[in-house]
Each structure stands twice: as C-alpha cells, then as structure tokens.
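Note that one protein chain is taken out, while the other chains of the complex remain in position.
Entry: chain A
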Amino acid sequence: MRLPGSSEGVREGARTGRGQGFVPALPPTAPSAVRRLPDMREEPAVDVVGLVKRYGSKTAVDGLDLSVGRGTVSAVLGPNGAGKTTTVETCEGYRRPDAGTVRIFGLDPVADAAALRPRVGVMLQSGGVYSGARAEEMLRHTATLHAHPLDVAALIERLGLGSCGRTTYRRLSGGQQQRLALAMAVVGRPELVFLDEPTAGLDPQARRATWDLVRDLRRDGVTVVLTTHYMDEAEQLADHVAIIDGGKVIAQGTPEELCRGGAENTLRFSGRPALDLASLLKALPVDSTAAELTPGGYRVTGKVNPQMLATVTSWCAQNGVMPDRISVERHTLEDVFLELTGKELRA
C-alpha cells in the first residue's frame, strides 16, 4: 500500500511479476533525496490523485481521483467535454498536471516516459497513422518498434483488416481506421492499454470484435482503461466504471453498484381502474410507492426483486385483478448516467 506523503522507506525495487527489471534495487538506507520507489506488487496500474488540468481560463479536469487495479478493465464514462480525453492523455504523458499527481505503475508519465512507453499501449481518439501508409504496413512497422510483438498476421485477421489490402490510410473507412489504431495499441504486448473511444462510429460487428478483444486482453492479464459514451459498453466490459462530468468523478464503482445506487427501480402493470393501493403498500417494504398514473395504469417503485414481484402479483390475485402488461424497469447504467449528468444536450 502506498500512503501519499508517508515516510515509508525505499522498498526492494525488483519486480517479481512480469520480468521487467527496470527499477533498480536500492539499499533500504538510500538517501532521502532519491525518489521513493513504489511497491511494485501493490501499486495500482493507474493512480490519479487530485488531478487538475487547465487550458487558459478553462478548467478541463478539476480535482479528479481515479485508481485502476492491475488486470482490470475500467471505463471512464462521461459526456463530451467532461474531461475524459484530458485525463487519459495526462496518464499517457502528453500533458503535465497543473496540480495533483498521476502515476502509472508507480512511475511519472512524463519524467519516466522512456521506461513506460514500451509498457503502455495507446489508441488515440483519431489519427496517428501516415496518410499514405497501408494498414498492414503501419501495423508491421509498429510491431517492429517492440521487442516481442504479437503475430501481425493473426491480429490483422482477427480485426478484419485483411480486406484493406493496398488501400492507404486516408482511404480506409472510419471503422477500419479505428480498428487499425486498436491493433497498433496492443501489438507491442503492453501491460496497460488506454483506448480513447475505441468503438465510436463502429458498426455492430466491429463493435463486438473490439469487445471480444478487450475481454481477451483482460483474460490474459492486460489492464485496460477505456473512455466511452456508450453505457452498454461500460456495462458489458468494465469491472470498474468512473462517471466523470465537469472534470470530476461524480460516481464510481462496479456497474452493478452504480445501478443499485441510483434512483429506485420501477414496476408497472395495468388492470381495473381505482384499485385500493393502500393495502398493496402495507404489503410492500416501507420505502416503496404505488400510484395510479392513468386510469388502470399503475406504477410501483422501490427495490425491485423477485420478492417484490411476488408480493404485487399475489396482491393482484387477492383482488381478482389480472396484471396485464406487467413489466419491471431496473435502472441501467444509462439511467444512472443521465440522472447524474443531466438530460440536456450540451454544446
């Protein structure tokens, strides 16, 4: 455990994990001027504390905290302009924080860039490829910059880039460009990948292919941090979701925790008008509500679970009511997201 600002001594720096012995082992009596070495076993992959980033008078990130455990998939979710890309690009070493600290595997993304670059794969939101380069050529080139790259042919096959042939980058479809950027992020066999909106604008098949690849990365121990606008993507892929807005994390947790923590869930049914809801409320847990919204159209809110459903249907049976069109609406991440970030469209 790393306690910020603690005077904890320098630990043994040799990594036991994946054989990257680039952190020199120092004797425990190293002078205090030496930068304190992180505990490589417990250090999170990404550790952002109190990050502030301003562009002129505009504050893009405003005291953001984010911690990403090794081997997990984290989704950074937020509306346009929330600060997602700025946060990720600060982690990638493109920008220096105006305040706060960012550590990747315990290292500084700017000062320790040379050590981090081979370990971190990056997919930019767009671009990154010579306009005259062919897909396979660019991927092979990226592979050549790494010591133990993936099999390029297999990766091309897997991401459906084989059909690009001799087409140059500027003439590839948006989806092909996205998939090439994804392939370039993973081809060097990184420990951590940052994917900035990896499925924006992809067709459903390509989106599935991207999701499958992210799942396989996780299975094989790669840490993945992705930004997205798509709630279902976060729900499907992420172990941990951070919803950010106005440059701050406004909610985080597992997708289940977030859905549970949001507003209450709803059950609807229709039946005879003017049923006596007081007797239903008596049978339900205390914080439930029941209302007849339209004649014969009922809404019950509260903790929706099998028990609650059974209570409602048996109450219907007692009253000789057939609950037509009974439906439960449990909150999705999308509901939580809209509830937290507001429903208005933003510029």
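We take it that contacts are C-beta pairs under 8 Å (C-beta built on N, C-alpha and C of every residue); 3 or more make two chains touch, one makes a residue touch a chain; residues count from 1.
In this section, contacts and distances are computed from a predicted model.
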For the chain that's not shown, choose its UniProt protein name out of "Dihydroorotase", "Microcin ABC transporter ATP-binding protein", "Transport permease protein" or "Homoserine O-acetyltransferase". "Transport permease protein"
Of the residues A:Val129, A:Val152 or A:Ala206, I need the one that contacts the missing chain. A:Val129
Given A:Arg54, A:Arg158, A:His229 or A:Arg268, the one touching the chain that is not displayed: A:Arg158
So one chain is hidden, and I want to know which residue out of A:Pro44, A:Gly78 or A:Gly93 touches that hidden chain in the complete assembly. A:Gly93
Where does chain A touch the missing chain, residue by residue? 18, 20, 92-94, 114, 117-120, 122, 124, 126-133, 137, 141-142, 144-148, 150, 154, 158, 184, 186, 188-191, 212-213, 216-217, 219-222
